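Take this structure first; my questions come after.
A single protein chain has been omitted from the complex, and every remaining protein chain is retained in its original position.
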Amino acid sequence: MIQNAHLALGVCDYPEHVPRNRWASYAAQQRALGLSYVRIAEFAWSRMEPRPGEYDWAWLDEAIEVYAAAGLNVVLCTPTAAPPAWLVQQHPDILPHSAGGCPKQFGARRHYDFCSPVFREHSARITRVMAERYGQHPAVVGWQTDNEFGWGDTTHSYSPAAAAGFRAWLQARYGTPEALNEAWGNVFWSMEYTDWAQIGLPNGVVASDPSPSHLLDFFRFSSDMVVEFQEAQVATLRECSPGRWVTHNYMGFFSAFDHYKASACLDFASWDSYPTGTLEALHEWGLGSEDLAVRYARTGHPDVTGFNHDLYRGVTGRPLWVMEQQCGQVNWAPYNPLPADGAVQLWTAQAWAHGADVVSYFRWRAATMAQEVMHSGLLRHDETPDRGHTEVQGLDLSQFPAGDVNARVALLHDYESLWIYNAQKQSAEINYWAQTFLYYRTLRSLGVDVDIVHPDGDLSGYALVVAPALTLVTPERAAHLGEVAQRVPVVFGPRTAFRTPSGRAHEDGQFGPLSGLVGARLLNYDSLRPGMAQRLTGLDGSPHEAARWAEGYRVQDGAVLSQYIGGPLDGQAAAVRRGNVTVIGAHSEGLVREVLTALLEGVGLSPVFLPEGVRLSKRGDVTLVQNWTASPIRWNGLDLPPVGFQVLTPVAEPLPA
Amino acid sequence: MIQNAHLALGVCDYPEHVPRNRWASYAAQQRALGLSYVRIAEFAWSRMEPRPGEYDWAWLDEAIEVYAAAGLNVVLCTPTAAPPAWLVQQHPDILPHSAGGCPKQFGARRHYDFCSPVFREHSARITRVMAERYGQHPAVVGWQTDNEFGWGDTTHSYSPAAAAGFRAWLQARYGTPEALNEAWGNVFWSMEYTDWAQIGLPNGVVASDPSPSHLLDFFRFSSDMVVEFQEAQVATLRECSPGRWVTHNYMGFFSAFDHYKASACLDFASWDSYPTGTLEALHEWGLGSEDLAVRYARTGHPDVTGFNHDLYRGVTGRPLWVMEQQCGQVNWAPYNPLPADGAVQLWTAQAWAHGADVVSYFRWRAATMAQEVMHSGLLRHDETPDRGHTEVQGLDLSQFPAGDVNARVALLHDYESLWIYNAQKQSAEINYWAQTFLYYRTLRSLGVDVDIVHPDGDLSGYALVVAPALTLVTPERAAHLGEVAQRVPVVFGPRTAFRTPSGRAHEDGQFGPLSGLVGARLLNYDSLRPGMAQRLTGLDGSPHEAARWAEGYRVQDGAVLSQYIGGPLDGQAAAVRRGNVTVIGAHSEGLVREVLTALLEGVGLSPVFLPEGVRLSKRGDVTLVQNWTASPIRWNGLDLPPVGFQVLTPVAEPLPA
Partner (left out) sequence: MIQNAHLALGVCDYPEHVPRNRWASYAAQQRALGLSYVRIAEFAWSRMEPRPGEYDWAWLDEAIEVYAAAGLNVVLCTPTAAPPAWLVQQHPDILPHSAGGCPKQFGARRHYDFCSPVFREHSARITRVMAERYGQHPAVVGWQTDNEFGWGDTTHSYSPAAAAGFRAWLQARYGTPEALNEAWGNVFWSMEYTDWAQIGLPNGVVASDPSPSHLLDFFRFSSDMVVEFQEAQVATLRECSPGRWVTHNYMGFFSAFDHYKASACLDFASWDSYPTGTLEALHEWGLGSEDLAVRYARTGHPDVTGFNHDLYRGVTGRPLWVMEQQCGQVNWAPYNPLPADGAVQLWTAQAWAHGADVVSYFRWRAATMAQEVMHSGLLRHDETPDRGHTEVQGLDLSQFPAGDVNARVALLHDYESLWIYNAQKQSAEINYWAQTFLYYRTLRSLGVDVDIVHPDGDLSGYALVVAPALTLVTPERAAHLGEVAQRVPVVFGPRTAFRTPSGRAHEDGQFGPLSGLVGARLLNYDSLRPGMAQRLTGLDGSPHEAARWAEGYRVQDGAVLSQYIGGPLDGQAAAVRRGNVTVIGAHSEGLVREVLTALLEGVGLSPVFLPEGVRLSKRGDVTLVQNWTASPIRWNGLDLPPVGFQVLTPVAEPLPA
């Protein structure tokens, strides 16, 4: 629905935060900077409806006119992420409840429960009146629903409303308590229910040790509540604002709802990209290391940002927006360093190369009040242009033409597998994202573009399919993957097909319904603590090491690609191949790299061994060569500036072989 | 009551977890593997009584018949560790309360409050109906009450029922609030009560800083509730199941109730031995080190396992059972490595040598559902024999004959001392177990067997008595120890006799009623932070260091064995001897080792300096020489395989001098 010839830019602005006498000047400056889009009205419910049923649109009418007059396209947000105080006062039961069982109070944002019928009514109401007023305004080109679903751990609410909703959801899913008992395996520890009313939420149980099946269904239910909430707003916007697109701005790596389901009703997905903050968070999740956190402190890690671009492009299969793009320091990580010189341009270019049609900076002027005082904007608190402003000014957008990302490698990702994997990680050092990211990072380090797609989606266009952590596999999914494997190589990681849809282990063991395809059976998995490693053979004989996780197989109908050396797994297969299908049981950077390299070569995708911090991303027929390090790098005849990039067009500068 | 000629084996099985068509096959396989016992019906309340008062025994009748037909002896469990959902629905007040004051919810296990009169009724009822039905079944040889009392921090409940019970218990103990005030020293901070109703539980006070006397009595009360609960079930089982033994399966190092009192009504004690998981936990408690955790990751530490065998043999003074023996990876520690090859055999052999008559593996087949999916069994999820199965198959049980553990060294252990010690540790690096374990480990490293016994018990059979952390000493206890010291050497560790029975300090200082016996007085204690050490003289002049804790004495009537060099304790005695009594004030591996070595030699117990990871354990006249390291060790003419052992019988292979 967006038809710019090349990358366009935008900004998030909050006219209600500044005096009206600034509006025209800000809009003019934005246009002068080359911005085309302005996102407004997010969190502005208390200004739209200062008291119950009393609407005040004058300020927003005027703001839209001012932006329109300056030539900016306006993106409007439904304001539901910040319900006003009077609504909470009227209906305190709209508040979400923490895992400790207490209501989360008014005083920040997202203080609503997706399960609250009352809040859903008010969400529908404010969406409708807003859409009716502005839905056909010529300057309004699209909508963002709400903001950052789930921020502040608000996807999972432990309220009475959530408990009631969960019971109804279970009843609809299972029909009888007996069926639920069987699905969850509730005979274990006498957890069998005889009455729906006996079923609680999974918080607060003894030893904080609920059944993984209980957790899995609670996560599914909570995700469905988000999806329903999104769908209701989108339906209203479609009705009242024809011809405009609708999106939502997701958060990086956010795991608490199924972004595929939540995106089915959108025109495209957006996300909020904060590379330095996300790197710190990564470090905290055990995905990174102290060394990595220092090395990439001022840029973030290329594959962390790249992963999320590819992820949110993949949830709809269409180009995405970066709805909020960091353009200076953030304020929410344990440490919040300034970005390096060039980082804002680099982030913008990478976003484009990974499929972003629009990059919209957060925010115009740094907030002089409240929770985000320490966060940067394009303007400083004193309204002077900040460093990010200068970088945006220096961007030549014509070098970023529209086009498709034509990735030939599919990396399969599935929220249900994520939930059940992380419900029983079996090690403090491994989790779904860490395992998935190893494969993604390896592929990127080999210079290939990657689509991140749902395992049940259309995989017909790919030359290689990589499924790092597909632990939940149904017979239907197995059949689908079997068809894919008839055509192209498929790679599976550890724990593949360990789980049934209800979170049990397959009665016939791993690989359950994939057993025939894989040609091997699981013998043992090993949780390696820090300080332990498991040796294994490489493809060419030189040994590798596994860390964090290793599982060994017995081959039934295939070939051993790698086997463990020494330790309890000695002699078991670490990787097995049967026809097009390879399964890798070891969390081994070296082995994963070797296997993927060989497969890429086999399908003609020509892997390239990139130096640390160098990345290639291709959109249409233009290649972006990036240097994420603080030093200049000469690579393959190219001089890459520190924290910078070169754009290679097919005619002018062919990529060296 | 068990009269096997040698070690027997068993397994924990859950027929209700698998289809009935598996039962006969499983039982036959168990028998073929050489197992004699099968423990069943644990956690099966929801299958025994699916709805209030509606019993279903058909499945259990059949299961018992199937096992019996295969020649297995059946151990039955009362199912009270997992009350069914309908009971919680009827009586939500049976739930235990967390220290935060909230009920712990249904959804795992042990969701009952030992203080709940309602739950005690239901416990009595289900125990009776079960015992009446199966108590005289010929295949049923014994009973396990409940399961793992206190798991999930459920010994201490902070419920209204607990508060009411605690007040009644205090009233019975003290008679008047004035007497309680005096005992606790409540004049301090004006904590005096004038009415029983004013007394709360010790949770939730300002700064989480309750009086240690308040804590001590709450811990005593909570322990008594467990004991009463156990006694009630045992009485019913004795009545309805004559000729069968009764036991309970304790947990390693579990501290929240007095296992001596809880065992008084049992025939013998059992415990659940998970060496790798317990090692990780040890590491978390500050007892171990990162290095230790890596070195013994695949076997656990010999003395950790050994300590608990000796502890639970000691609580009744009779041979024990290992009711649940790890036979593969566990699922509940931060890291859960696979056991080394040979570890299951080594654990089994060590258990026998420390007095286990039966070792019963947990569990037959790995659970395919719920909380323990990741935990191993003798069979894998797919019913193939797992590594532990193979090891069990290789065991020659005839080399493990019945017999007594004839330890000549008694290590004194007292839960009341533990509670009051840990209530005011005075250092993040020291605690009751760490101090006790230092002495135990040292004794084991010197090749001697140890009984762990209650300080007020019969000590007449021992050549050496070691009391590492006996901080609570009454005049009666002092008199008893004085009598012992007339006969044999007695060693005391730091903080000995610092406390009165109500948790105050003795008015005449340490060593209170032991002062005359010890011949010294406490001058100062020092809490050494990491990075600090206190030097002291050794017996032969070469210096040692104390870490974590050091206390210095003034000698009144005895001899200085060691004194501090430098620092605030310079010149104070670090160890004192008066006649048969030695007190060691320094937490010093070197000094403890020297003193114990000399005393063992003095009483003719011939200490042996064992290499790291080598251990000796003797049962009857058979000695088990163990190698807990991953490398073969040649020691004293013996070739010890890695993670393996040799059995030395007196005639065939005398232990080298």
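The first chain written gets the first letter, and so on, giving A and B; residue counts start at 1 in each chain.
The rule we apply is simple: a contact is a pair of C-beta atoms (placed from the backbone, for glycine too) under 8 Å apart; a residue touches a chain by one contact, two chains touch by 3 or more.
Predicted, not measured: the structure shown is a model, and the values here were computed from it.
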Listed residues A:Gln89, A:Ser208 or A:Thr649, member touching the removed chain: A:Gln89
Which of B:Asp93, B:Glu192, B:Asp267 or B:Asp456 contacts the chain that the document leaves out: B:Glu192
Of B:Thr384, B:Gln399 or B:Asn524, the residue in touch with the unshown chain: B:Asn524
Contact with the hidden chain (one of B:Pro160, B:Gly200 or B:Gly579): B:Gly200
Residues of subunit A in contact with the chain not shown: 16-17, 43-47, 50-51, 79, 82-86, 88-89, 96, 100, 102-111, 151-154, 280, 290, 293-294, 297-298, 328-329, 331, 334-341, 366-374, 380-382, 384, 386-387
Those residues of subunit B which, in the complete complex, touch the missing chain: 100-101, 184-195, 197-198, 200, 202-207, 209-214, 424, 426-429, 504-510, 521-532, 567-570
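Everything that follows uses one rule, which is that only the chains that are shown with their structure count from here on.
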Euclidean distance of C-alpha centroids - subunit A vs subunit B, Å: 47
